[in-house]
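These notes are about the structure you will find just below.
The complex appears here minus one protein chain, its other protein chains still in place.
Moving on, here comes chain A:
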Amino acid sequence: MKKTYKIEVDCANCAAKMEHAANAVEGVAKATVSFMTQKMSVEFAEGAEPGPTMQKVLAACKKVEDDCEIYGV
(Lines give C-alpha, C1' and ligand atoms only; values in the text may rest on other atoms or scores of the structure.)
Protein backbone atom coordinates (compact mmCIF):
# COMPACT_ATOMS: atom_id res chain seq x y z
CA MET A 1 0.00 0.00 0.00
CA LYS A 2 1.20 3.47 -0.81
CA LYS A 3 0.17 6.73 0.77
CA THR A 4 1.22 10.31 0.28
CA TYR A 5 1.42 12.82 3.08
CA LYS A 6 1.81 16.54 3.05
CA ILE A 7 4.84 17.63 5.00
CA GLU A 8 6.51 20.82 6.07
CA VAL A 9 10.27 21.05 6.14
CA ASP A 10 12.54 24.05 5.73
CA CYS A 11 15.68 22.89 4.05
CA ALA A 12 16.54 20.42 1.34
CA ASN A 13 19.12 18.59 3.37
CA CYS A 14 16.62 18.20 6.20
CA ALA A 15 14.21 16.63 3.73
CA ALA A 16 16.90 14.19 2.70
CA LYS A 17 17.51 13.36 6.35
CA MET A 18 13.80 12.78 6.89
CA GLU A 19 13.77 10.40 3.97
CA HIS A 20 16.69 8.50 5.39
CA ALA A 21 15.08 8.31 8.81
CA ALA A 22 11.68 7.25 7.45
CA ASN A 23 13.24 4.45 5.44
CA ALA A 24 14.80 3.02 8.58
CA VAL A 25 11.42 2.67 10.31
CA GLU A 26 10.03 -0.83 10.61
CA GLY A 27 6.96 -1.32 8.42
CA VAL A 28 8.14 1.11 5.77
CA ALA A 29 9.06 -0.57 2.50
CA LYS A 30 10.11 2.64 0.80
CA ALA A 31 9.74 6.27 1.69
CA THR A 32 10.43 9.19 -0.62
CA VAL A 33 10.47 12.81 0.45
CA SER A 34 10.15 15.56 -2.08
CA PHE A 35 11.34 18.86 -0.79
CA MET A 36 10.01 20.69 -3.84
CA THR A 37 6.44 19.50 -3.52
CA GLN A 38 6.64 19.14 0.26
CA LYS A 39 5.32 15.63 0.15
CA MET A 40 6.27 12.32 1.61
CA SER A 41 5.18 9.20 -0.15
CA VAL A 42 5.38 6.02 1.88
CA GLU A 43 5.03 2.49 0.66
CA PHE A 44 4.19 0.26 3.59
CA ALA A 45 5.57 -3.21 4.04
CA GLU A 46 3.11 -6.05 3.84
CA GLY A 47 1.00 -6.34 6.97
CA ALA A 48 2.12 -2.99 8.38
CA GLU A 49 -0.63 -0.70 9.64
CA PRO A 50 -0.24 2.79 8.16
CA GLY A 51 -1.49 4.58 11.30
CA PRO A 52 0.95 3.25 13.91
CA THR A 53 3.76 3.03 11.35
CA MET A 54 3.37 6.69 10.49
CA GLN A 55 3.49 7.56 14.19
CA LYS A 56 6.90 5.93 14.29
CA VAL A 57 7.91 7.67 11.07
CA LEU A 58 6.93 11.03 12.52
CA ALA A 59 8.88 10.34 15.71
CA ALA A 60 11.93 9.30 13.69
CA CYS A 61 11.72 12.41 11.53
CA LYS A 62 11.28 14.70 14.53
CA LYS A 63 14.44 13.24 15.92
CA VAL A 64 16.56 14.16 12.90
CA GLU A 65 14.80 17.40 12.11
CA ASP A 66 13.00 19.00 14.98
CA ASP A 67 11.08 21.53 12.88
CA CYS A 68 9.49 19.12 10.44
CA GLU A 69 5.83 18.29 10.31
CA ILE A 70 3.90 15.47 8.66
CA TYR A 71 0.22 16.17 8.22
CA GLY A 72 -2.58 13.67 8.41
CA VAL A 73 -0.73 11.16 10.57
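As a working rule, a contact is a pair of C-beta atoms (placed from the backbone, for glycine too) under 8 Å apart; a residue touches a chain by one contact, two chains touch by 3 or more; residues count from 1.
Everything that follows uses one rule, which is that contacts and distances are computed from a predicted model.
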**Complete:** Should one name the undisplayed chain from "Monosaccharide ABC transporter membrane protein (CUT2 family)", "Cytochrome c-type biogenesis protein", "Cd(2+)-exporting ATPase" or "Ribose transport system substrate-binding protein" using UniProt, the answer is "Cd(2+)-exporting ATPase"
**Message:** If the hidden chain were put back, which residues of chain A would touch it?
**Reply:** 4, 10-14, 16-17, 19-20, 32, 34-37, 39, 41, 63-67
